[in-house]
Each structure stands twice: as structure tokens, then as C-alpha cells.
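A single protein chain has been removed from this complex, and every other one stays in its place.
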């Protein structure tokens, strides 16, 4: 199985009651296991992650294993409805752009 | 069960061949489930996370569920050994300081 | 400019915060004009549906071709919110957002 990496994921916004346009968009997701050696596989990891993974490798139990998550997002322009009317706005952190093990 | 939050975790550095001092430190970890409503439970989450969790609630399968991870780290001063000798250095991202659902 | 998508451009003067004008080059100064899109091939339209009639709220260029802009015609879907019914579409042919071609 491949390591932690960005995968395309489309999110349906029909269920979001305040987003008028768009009705869907490509939000992406981060998927895949976090495994050694991180350095050659995943560009973004922290000393903290490396030390947690070292503990796991020695058999020390972790209550939360390192996880493949977005470490960089981009914004997205949406048109939403508010109590004030229709609003054009940049929504922050809408699209996963880079992944890392955290 | 409580939600995603910071928990104390001590990491043993005796196994790290290049860290001379300290031999252990409190690195912390982020633990607990990511569940709605995030706003009242977890200070740090993104629009992306909210939309992924919305998909899950509607029964749409995710290949990677939102995960409780460090979103802020602090550095730690260590003394390590390098090919040049003994070095005092600030190591980045050594201690988990804040958690979020990503 | 001949390769740019042309869309109808309209922004209702009331109850509107912000503008989609930055997504293209607006031709003419009339209330309803044409806009040449600068970053996509996609038009959008939003209408207020009330008593069986549709009133345009916003029309213009949408900034991305990847947000479900699959149809050449404006096939709307409704959103019931804040006591109103809005119809909205994305479409990818010239001036396709002038009128609703299929009401959702």
C-alpha cells in the first residue's frame, strides 16, 4: 500500500444549506499509512511525528498513532446566503493541498 | 469518551543515538475522537474538516476520517552529537502544544 | 479575447455583498451585460424563485471549471433557505446563463 498522499475527493455541497454556488467542488483528502522512512516518502513531517513513530517501532503503545492529514490548505471563493443577503466570499481552508504525518 | 485534546506523553530519548541531553522529555500527544459539534469542543478545525465530517454523517464513506493531530508545536533545546562534535541546538516541532481535527 | 467564454453579467443592486466582477472583463455598462471570463470556461446564474417567477440575483463567470460545470445548458438545482427558494446553475457554453433551460 502506498504512503500518506493527496488524493482527489469531490465534496457534494447540496447538503450545505448556506452555500449557493458551487454545489460541489474538489476538496481532496489525505490518505495512506504513516510509516518509516518518512524522509523519503513524505515531504512534511515533524520531529514529534518521528519520535512517536520510533516509540511505536519499539513496541511502546500509543493512544493515538501518527495520522496522514492535510498540512496545507487553499481557500475557495463561494457564494453563500446570510441573513444580510447573498455574499461573495473567500472561504478559508477549503481544499487540502499538501499532506503530512502528524 | 472525551473529544480530541492534548494529553501528556513522555518520550524516552535513550533510543535516539544522537541526542545526548535530555534522555526523556514531555512531548505530549493529541488524542480523542473528532465529532460534531466541533465548534464547541475543539478550537482548531478547518472548513475542510467540517465538510468531511458532514459527508460521514450522511453515510458517504471516507477513505480517511478526520483525525486528532497536533496543529501547533513548540521547539525544544537539546544537546546532540554530530560529526563535528557536541552541538547545542533548538530542535523544531518537538512538543505538541495544540490539537485540532484535520 | 475571442477564445474567452462569454457569460451574461448581472448583479442585483440590493442584498448583495461582494461581486464576481473580478472573474472577467465586463463589456458595456447596461444593467445586464456580457462578461468575458479570465480564468475559466464556466458561467453561473442565481435566481430568486417566488410565486412561480424567477428573478435574477447574480449572473457571471464562475472562477473554476472543476466545480461541476458539466452541462452546456443551465440546469438549475433549488436551495431552500432563509425563507426563500434560490435556483442556481453552472454551465459551459457562451451566454448559457442568460436563462434557465431546465428548472430543478
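Should a chain be cited, it is by its letter among A, B and C, assigned in written order, with residues numbered from 1 in that chain.
Following the convention adopted for this analysis, a contact is a pair of C-beta atoms (placed from the backbone, for glycine too) under 8 Å apart; a residue touches a chain by one contact, two chains touch by 3 or more.
For clarity, every value in this text was computed on a predicted model and none was experimentally measured.
Chemist: According to the contact rule at the top, which chains on display are touched by the left-out chain?
Modeler: B
Chemist: For chain B, enumerate the residues touching the unshown chain of the complex.
Modeler: 14, 17-18, 20-26, 77, 79, 81-89
In the analysis below, only the chains that are shown with their structure count from here on.
Chemist: What whole-Å value do you get for the distance between chain B and chain C if each is reduced to the mean of its CA atoms?
Modeler: Inter-chain centre distance comes to 43 Å.
Chemist: Can you check how far apart chain A and chain B are, centre to centre, with Cα atoms defining each centre and the answer in Å?
Modeler: Going by mean C-alpha positions, chain A sits 14 Å from chain B.
Chemist: Approximately how many whole Å separate the CA-defined centres of chain A and chain C?
Modeler: Centre-to-centre distance between chain A and chain C: 30 Å.
Chemist: Two-or-more-chain contact residues of chain B, please, as numbers and ranges.
Modeler: Within chain B, no residue contacts more than one other chain.
Chemist: In chain C, which residues are in touch with two or more of the other chains?
Modeler: Residue numbers touching two or more other chains: none in chain C.
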